[in-house]
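Here's a structure for you.
Heads up, one of the protein chains got dropped from this complex, but the rest are sitting where they should.
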Amino acid sequence: MAPRFVKAIVMPSPGKLEVREFPYPSINENSAIIKVELSGICGTDKHMYKGEVIHPREAPTRFPIIPGHEVVGEIVEIGERASKIMEINAEPLKPGDRVVLVCDIRCENCYSCRNIYGFPVCEKNVGVSYGHGISCKDPPHLFGGWAEYVYVIPEARLAKVPNGVPVEAAVLTELLAVPYSAFGRVMNLWVYGNGYGPGDNVVVQGVGPLGLLNIIMARLTGAGDIIALDYVDYRLKMAEEFGADYTINMAEIKSSEERIKEVKYLTGGRGAELVIECTGVPDAVPEGLKMVSQFGTYLIEGLYIDMGDVEINPQRLIMSKNATVIAVNGQTYQSYGKCLKLMKKYNDKVRFDKVVTHKFKLEQAQEALRTALSKNSMKVAFKPW
Amino acid sequence: MAPRFVKAIVMPSPGKLEVREFPYPSINENSAIIKVELSGICGTDKHMYKGEVIHPREAPTRFPIIPGHEVVGEIVEIGERASKIMEINAEPLKPGDRVVLVCDIRCENCYSCRNIYGFPVCEKNVGVSYGHGISCKDPPHLFGGWAEYVYVIPEARLAKVPNGVPVEAAVLTELLAVPYSAFGRVMNLWVYGNGYGPGDNVVVQGVGPLGLLNIIMARLTGAGDIIALDYVDYRLKMAEEFGADYTINMAEIKSSEERIKEVKYLTGGRGAELVIECTGVPDAVPEGLKMVSQFGTYLIEGLYIDMGDVEINPQRLIMSKNATVIAVNGQTYQSYGKCLKLMKKYNDKVRFDKVVTHKFKLEQAQEALRTALSKNSMKVAFKPW
Amino acid sequence: MAPRFVKAIVMPSPGKLEVREFPYPSINENSAIIKVELSGICGTDKHMYKGEVIHPREAPTRFPIIPGHEVVGEIVEIGERASKIMEINAEPLKPGDRVVLVCDIRCENCYSCRNIYGFPVCEKNVGVSYGHGISCKDPPHLFGGWAEYVYVIPEARLAKVPNGVPVEAAVLTELLAVPYSAFGRVMNLWVYGNGYGPGDNVVVQGVGPLGLLNIIMARLTGAGDIIALDYVDYRLKMAEEFGADYTINMAEIKSSEERIKEVKYLTGGRGAELVIECTGVPDAVPEGLKMVSQFGTYLIEGLYIDMGDVEINPQRLIMSKNATVIAVNGQTYQSYGKCLKLMKKYNDKVRFDKVVTHKFKLEQAQEALRTALSKNSMKVAFKPW
Partner (left out) sequence: MAPRFVKAIVMPSPGKLEVREFPYPSINENSAIIKVELSGICGTDKHMYKGEVIHPREAPTRFPIIPGHEVVGEIVEIGERASKIMEINAEPLKPGDRVVLVCDIRCENCYSCRNIYGFPVCEKNVGVSYGHGISCKDPPHLFGGWAEYVYVIPEARLAKVPNGVPVEAAVLTELLAVPYSAFGRVMNLWVYGNGYGPGDNVVVQGVGPLGLLNIIMARLTGAGDIIALDYVDYRLKMAEEFGADYTINMAEIKSSEERIKEVKYLTGGRGAELVIECTGVPDAVPEGLKMVSQFGTYLIEGLYIDMGDVEINPQRLIMSKNATVIAVNGQTYQSYGKCLKLMKKYNDKVRFDKVVTHKFKLEQAQEALRTALSKNSMKVAFKPW
């Protein structure tokens, strides 16, 4: 039986978090309600909390917000038509099904949606995404994952979680889909001395959850040596557990030149075929470019927020090595299904579920965020029930 | 100290095998001698034994032959200049180094060598490859791996085996390099609903050593479900051990239509995104094409020998599903190094070395070939010492 | 002012054509009406007339049919919402705009529409396309281009014709979009001795309108030598006018082996990097494959109809040359806009409009079809007004 009220964490403005109650909404034939099992804290959430978030194309954050765009839960109600088309691959849906929310909304009717395959670059719904792009001030309010329930609007999509995928793995789907989509663009270059393929070496700059999932994706696609860089021991240890062969602690090797030298040393003097930026920090770009091999690829994945300019020498850092730079901002919705399939097939070996290191109740919002910001954590998630 | 004579298995004509002795050769500044540790029996060797081998562009087999083009061994002598350039990646070489022979010879001076990256499509050296393309009747004779020593001519290349790669894995390098090169061409299509990427389903037709290595390569690149087909229980069991999720025993499911139905059933009605022919049998082609999904890829790897024509319906089997068919005949020499790197990184998980199920002395040539032909074996290899 | 009745050619069953009148329909906010300026006769129409058409996935032709899926015309009425989203690139539409009809219907909600970029492989609307997949027996009847007006259903799309594109060029958009989509898949392989790029040689088998547009697309992408094959002088002459360097008259060179020899001779003994099937005839496949160079590409575009099996030798024709075979069935709807742009930019040089050689009134249906079937014509079109 449906409850009368729904508890949710609300961020009324940057730096503030409070638990509020909203009326339990009712659905129509095109919408659905999910009972949240887990909802992650993402880097974007931290930026928003710090007042830094900008949305694509300058859209403002629409406070008050119920944060949380990484969401796995159980369908409790779903409209007749939604049950037929809401699943990304058109699988039928029914109450009781475990699903992941596709957080970005595409209208499918603008130039970008019509021309760009699967990526959330909708011109109409600029910045409209669950957890930071839809305000909770208007009914039915429940547009974020840090809550007991989420309301799924008709334009949103869900990805059905296959049997055997732990809920702690499923909550990573949205984030894993970023490297999935990115590697798709990079391995398209795996031809003839160009780009990245199995056996090639990979550097990952920054081992937060995104960096860790890139390490996993590199391992899943047969990477050669994987070198991870971070400031934090906790994270570098997890990098090793999940497949990094070498780690460079930036708190110890403080000179950028030394770190570049180390990467060159570890890669036979040539640099890595693929270097992945997962830091969100502009300074990582010139350092990373210097770690790329001749004809190698630099992949930008972490720079979601405008953190300012950086000086680069385009001749020495890019031109002189015939490099390719690819930026992947978000993920295709098609990759959600592929990532869930990867979790199903490989969770016994890769243990995606162990990427979630901390779970909190909604009432522990402050502590959860502190933990997520502390760096002695990997993925932190809310578990409302 | 160098021996005076070298023992080798000679195939004077199809169906015959005998052990002969040849004088131990001397090198010049551009050549080298390898002491063979292991040399595999390949499908091509079996075809040659049965008198079926044809070479690319109709070159005749140059009997008498010392068979064996899958070779791992130790450098015992190497010329000054060869020590600097004979390694595929220009690593320096010296006596005592373990190396894999790159069996095909490229002249680098013909139109094909100049234009086609790394593949053995040399116009001058048509069919000139160790183990079946260079006769042993002329000195220095030792142009095949089923021998105590192999003579490495200046135009040939060697791949250095990294520490930690078991010799039983290294002997698979040449064969693993085929799916490596093939997946490079296929994953180039991993874009936007086309071709194959991580999480996609794969069918492997035929689980001889080549099929098994394709299963391994699919697993190393993050395949979704892998379905293996063969007539032989022994092989299907190995397929499962190495990562196949489902096996179809063709001795039990004798109807092609039934097998196609089964693959469709296992792939949600859609067929597999990638179907790989590793049978050498033309009839596999139409059956395999029927197992391919919309916009999927059919990869031909096993049809080295002309085994005749087959009827296909190009409209229904290819056109109606927007399919891509890619044939990969051989491997780039660049892929040797990548495959050895993969073995180094993943042998603890994948156990490449267990693909070699039987080893024989040179004197056991007949028994070795019988075993290789029996199907209750996977890779069979000669161990001369 | 809207007329009361609309004239249209109806094919009640194969081989029959008659002019009927239908009531002029009314639109709603999601639909539109086009006044037809030109509507082409396509190979599919000829097959349907001969009773041969099969639709993708075996869907039956839904007689009675108003044929015609190549349609250019003027919007006379358009609903409020349709005016905002019906154009493929979300350009606003209004009465008086010249548009091309996107003939195939995608639901955007099935697995195929969600995963396959732009191609008409919808699982729900199998075979639902204007001119052969929607019967005219139910209101509003006007689902084909050989008519005074066409009714555009909400799920259909229109492509706005830029100023300066002659109506005789615009009517080719749907057909030109096939090679456009095909070359997109082929030039993705233009890397490193593989596939086709500027300066490479192209063979086009069959110079009907589809073949001619492939010659144009090859020329527009910088092809080297273009060799065209056909039985008909009229067509080979047009091939030359539109950019073929060499023509082979199959009525004169009757032996397949001779034709292959000729192509080899014209390509320096190597065969063409790209051979394109535009014949609809299975026998073209083995002949065309024999014309492909090492690492070249065979592109199947013309085999829309199941015309039976053909014998091929997969080892000699595909494997021994490391060939790629790509089938392109239809076109992405995104390519409509690109093709119209190409017509705008290049019509002064390429004269797309001259591909239309004959125009007929609706009352001349029999004569029009006879002309189209005669081979002494290129694109034949109806001009209802």
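Side notes on the structure shown:
Just so it is clear, A, B and C label the chains in written order, and each chain counts residues from 1 on its own.
Basically, a residue touches a chain if its C-beta (ideal position, glycine included) is under 8 Å from a C-beta of that chain, and two chains touch if they have at least 3 such contacts.
Treat the numbers as computed from the prediction; the structure is a model and nothing was measured.
One chain is not displayed; in the complete assembly it touches the shown chains A, B, C.
Checked against the full complex, the candidates C:S83, C:S112, C:S129 or C:N188 give a single residue touching the omitted chain, namely C:N188.
The chain omitted from view is touched by exactly one of A:K321, A:K338 or A:K383, namely A:K321. Screening C:G40, C:G79, C:G118 or C:G211 against the full complex identifies C:G118 as the residue touching the chain left out. Of the candidate positions A:P64, A:G79, A:P154 or A:P282, contact with the hidden chain is made by A:P282.
Against the chain not displayed here, chain A makes contact via residues 56-57, 111-112, 115-117, 119, 121, 185, 188-189, 191-194, 270, 282, 285, 294-295, 300, 303-316, 318-329. Counting the whole complex, the residues of chain B in touch with the unshown chain are 84-85, 88-90, 108-111, 114-115, 117, 191-192, 194, 333-334. Seen across the whole complex, the unshown chain contacts chain C at 117-118, 180, 183-185, 187-188, 190-193, 197-200, 217, 220-225, 245, 332, 334, 337-339, 341-342, 345-346, 349.
Following the convention adopted for this analysis, only the chains that are shown with their structure count from here on.
Remark: chain A and chain C have CA centroids separated by 42 Å (rounded to whole angstrom). Chain A has residues 117, 191-192, 334 in contact with two or more other chains.
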